[in-house]
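Presenting chain A:
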Amino acid sequence: MTAEIQPARRGVFRREDVAALAVFLLLAAIPLATSGYVVYILPQYMLLGVLAMSLALLWGHGGIVSFGQAAFFAIGAYAMGLVMKHLTGMAINSAYVGILVGTVGGGVTALLIGYFLFSAGVRAAYFVVATLALSIVVEQTVKSFSDITGGWNGLYVDRMTVTLGSWLELSLFDDAPIYYVVLAVVVPVYVIATALMRGRFGKIVVGIRENEDRMTALGFNVPMYKTLVFGLSGLLAGVAGSFYATHAQFAHPVNAGVLFSTQVVIWVAIGGRHSLLGSFVGAIVVASLSNYLSSIEEIQNYWPLVMGLIFIAVIVLFRGGLAGLVEKLAGKGAHGRAAGH
Partner candidate 1 sequence: MEILVSVLADTVLITLVLAFAAFGLAIIYGLTGVINMGHGAMLTLGAYFTWWLLDQGVPFVPTVLLSALAVGLVGLAFEHLLIRHFYGRPFDTLLLTWAFFLVTTEVIKIVFGTDFRNVADPIGGDPVNLGIYQVPTYKTVVALLALAVVAGTALVFFKTTLGVRVRAMTQNREMAGLLGLNVAAMYKLVFGFGAAMAGLAGGVIAPMFAVQPYMGDMFLVRSFFVVTIGGIGQLLAGTLFGSFAIGGLETVLALFSDQVIAQIAVFFIAVIVLRFRPQGVFSGR
Partner candidate 2 sequence: MALVITDVSAGYGGVTVLRNVSLALAEGEILGVLGRNGMGKTTLIRCLAGLIEPTTGTITLGGENITDLAPHERARRGVATVVQGRGIFPRLSVRENLTMGRVAGASARRDRTDEVLGYFPRLGERLAQAAGTLSGGEQQMLAIGRALMTDPKVMLLDEPSEGIMPVLVQQIAAIVTAINRQAGLTIIIVEQNVPMVFGMTDRCIILEKGRIVAQGSRDEVSRSEVMKEYLAI
């Protein structure tokens, strides 16, 4: 039994990699097969998928739930919008600066908050409330400083153009080009995040989730690792936000708020908190389903209720979410990891 499972675990490639390859190939093929709304909207869902991954890192691996992921997403989005709006007439492509500022902004904000809280030994429950407050603060801030942020109306953001010195200038106004640009961002993000979490860093983070005291006793700087994983999570949310803004062509307070933050929690719970790929797919599936169902008048009002009930079912019955279910069906469940947090 062990002999059968060891090679799969030790080898460079795992079942999840095959699944990931399939998912990304499918995503790459979609614009070839079809066009129109699907090709327009999918990149946004992929970016929401990245946002979901940012939480899965934290929750599934680190055992820390954040109700404030929207805050970092919004930081990325508004940074992108503001930089592109105000940084004009420069030699450098302002969209690149925007992405950089948005990404670093999300990451650094998370690092600071993480350091502030974790270095004091603040644990899970209180951390949730603090991140919830963060979400409210960011939402209120972008709402009330309307001169800068556009307030309730949101902020208009330009579609970016990809440039490479004077050799290349690629407008992303059409659906397909930006689709592939987003995909070209999402894939490396997934690969790097996965590699990180499978490496020493990820093992330490999981170790902390399993038994914090033991890791401290072994000499690991637990607050530092928690801070780092939260920082990483903020960084991912920031990337997702900045690309989302330029794709959707707006940054909006709704994407900073508590409700949006907790949407992310639901995607991840449904997709499978232990699996980055599961969360990614979970976000795409749930977000597109939500979008579709809320456009049908008879269902519209009931759909969020159904989501809430599904969420309960996942917490009570399928703690591994969809990814856990697939894993079980694939037969791995019999000797796979024990159901975690």
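By our rule, a contact is a pair of C-beta atoms (placed from the backbone, for glycine too) under 8 Å apart; a residue touches a chain by one contact, two chains touch by 3 or more; residues count from 1.
Selection rule, in plain terms: all candidates are chains of the complex that A comes from, given by their letters.
If you're wondering where the values come from, they're calculated on a predicted model, not measured in any experiment.
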item	value
Of 1 or 2, the one touching chain A somewhere in this complex	1
Complex interface listing, chain A residues touching candidate 1	65, 116-117, 120-126, 128-130, 132-133, 136-137, 140-141, 143-144, 258, 262, 265, 269, 301-302, 304-305, 307-309, 311-312, 315-316, 341
